[in-house]
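Notes follow once the structure below has been shown.
Note that this complex is displayed minus one protein chain, with the remaining chains in position.
Presenting chain A:
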Amino acid sequence: MTSQLTERSIPKIFKNEECVHPILQVIDLEETHSKNQDEETVRYRLKLSDGNFYLLATLNRQLNEMVINEEIKNFTFVKLLNYQKTVIKNTNFLLVSNLESVSTQTEKIGEPTQFTNETQENEIEIEKETEKEKEKEKEQTTFKTQPLETGINLLQSLNTYNKNWKIKVRVTNKTEPKIYNKNGKQGQVMYVTLVDSNGDEMRATMFNDNVTKFKKVLQVSKCYYISGGTLKPADRRFSSIQSDYEINFNNYTTITLCTNTSDLPKEAYHYKKLSEIEKTQNGTKIDVMGIIAEVGELIEVKSRTGKQLKKRECVLADQYLRISCNFWGEIAEKNTFPGNPVIILKEANVGEYLNKKNISASSAARIILEPEINEAQEIRDWWYRGGGKKNQEQLGKTIGKSYSSNTNWIENDRDPLCNILNLNLGVGEKADYVTSKVTITHILHDENNPVCYPSCTFENCTKKVTLQGSHWVGEKCNHRIQKPNYRYNPKFRLTDSSSSIYATAFNQICEDILGVKAEHVETLKQQGRNDEFNEIFDKAVPLEGLARIRVTENEYEGKTFKRSILSSFKPITDYVLESKKLIEQINKINEN
């Protein structure tokens, strides 16, 4: 079993020596989550070992599926086909863009240690001994596939400080050269979209002579090595690509065709959910995925300037929302969308009409028909199960259902908690309210989560007060008092079958649920009677009931997050009635 792992491959990789498709063992495979502009990325980190040493590695997102379907798991032997070595914070990392599973194993081979610069020095001696064996091996084996690429930079590593970069990319989109007038002079501009082996996209522009130079060279779906050019910040008005930079191809740029394309993806499946459109600024571009639920006829519309424009009005939908999607010009003429295809629409314009958001696609936009990814399949499955029809009555936020304040909230249709994120509630000027059937599974009451606060005692004032000298003073109300009241404001964990959220609950609700006043709880805490304190919160849960939740969106350190407040709670007391209601809901699902 040990002989299967390619000996001494880790030191070789570390030293950038030739090492063709080594077989290594996966150790300590772990999942990491990171958020980037509201999109959560799952990445897999691991150690690759040759039995003696290991290096830290990260899998390219494209390979995530191999972990999910267990083709790659801990101890698996893998054949490394393509990777890039980078140094982050003095640690060597392998960014793996292609590998193959060789065999699953049940235990770690040897006791490998991390290969670092120090280890390297000790290795020279041992290397000399095994050199002879290596020579024999090389003569016997034949290499079918190409050696690994070195010296290629990933798009995400490009920055304005290092000008000596070289990228290997596939062109996924190219616009026709456009002529423009500036200060009396005429110029031309062309844009291309590039994708690299890591699946990241970047836009490149070129002007005037460089358009002439490169317009025949650069072809869509072909791959190139490119170096030289300037980086500038990306302009979201003209591009939906989620890259911080754009490249400008200038007189220093060299572009050569590349035939070794196995590590470059055919497409970059970046897109946002339809629910993101609501909070996207009008006039910017977005990539979205949805199913063409309705297709209109090709019609002719007169523009403001008197031009005759071709237009096709469609409806794009997913499991939660429908949105008006209008195609213009050539893209409208060419596409009739037979059979309700799922599409990724890239570079669509976000707009608004009569207070409802819409998207439009013209010559700059691009359609990927029936993308081969899981999320597209999910939309397809939902559609074939009759999802589209149900959608017409039970629509998302943009049409139909109301999430505004309502005194008869108990009778409202219930939303599963996951809808708070899926329908992107709380982003508007007014708060959104949802009714959900939930279970209070926990009430936070540890040292980091105080359950109550000292409050002002002035009539109708419940603002927080702080001790200043011998008096308590309200930070916001400026009232001075001798002794504060205590009012509850703990976080409740609300759970239902779809999701779990934290919601803050205030005084009245807590008194009803806990059965004691905040004053009492505060006294217990101050007297160190922790067992009694904890018991009050532990025995109140779990509690099932109807919750009225107020949702808003806040910003903190540049990131937005949902803030939920439990504004009312009605515990379930009549189980028979609730059972009947559940049966009613189940039957509704079965009808469709």
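Methods note: contacts are C-beta pairs under 8 Å (C-beta built on N, C-alpha and C of every residue); 3 or more make two chains touch, one makes a residue touch a chain; residues count from 1.
The rule is short, and it goes like this: contacts and distances are computed from a predicted model.
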Worksheet item: Can you pick, from "Replication protein a3", "Glutathione transferase", "Signal peptidase complex subunit 3" or "Elongator complex protein 5", the UniProt name of the chain not shown?
Response: "Replication protein a3"
Item to complete: Looking beyond the chains shown, say which of A:257, A:301, A:410 or A:586 touches the absent one.
Response: A:586
Response to the item:
Interface residues of chain A toward the undisplayed chain are 576, 579-580, 583, 586
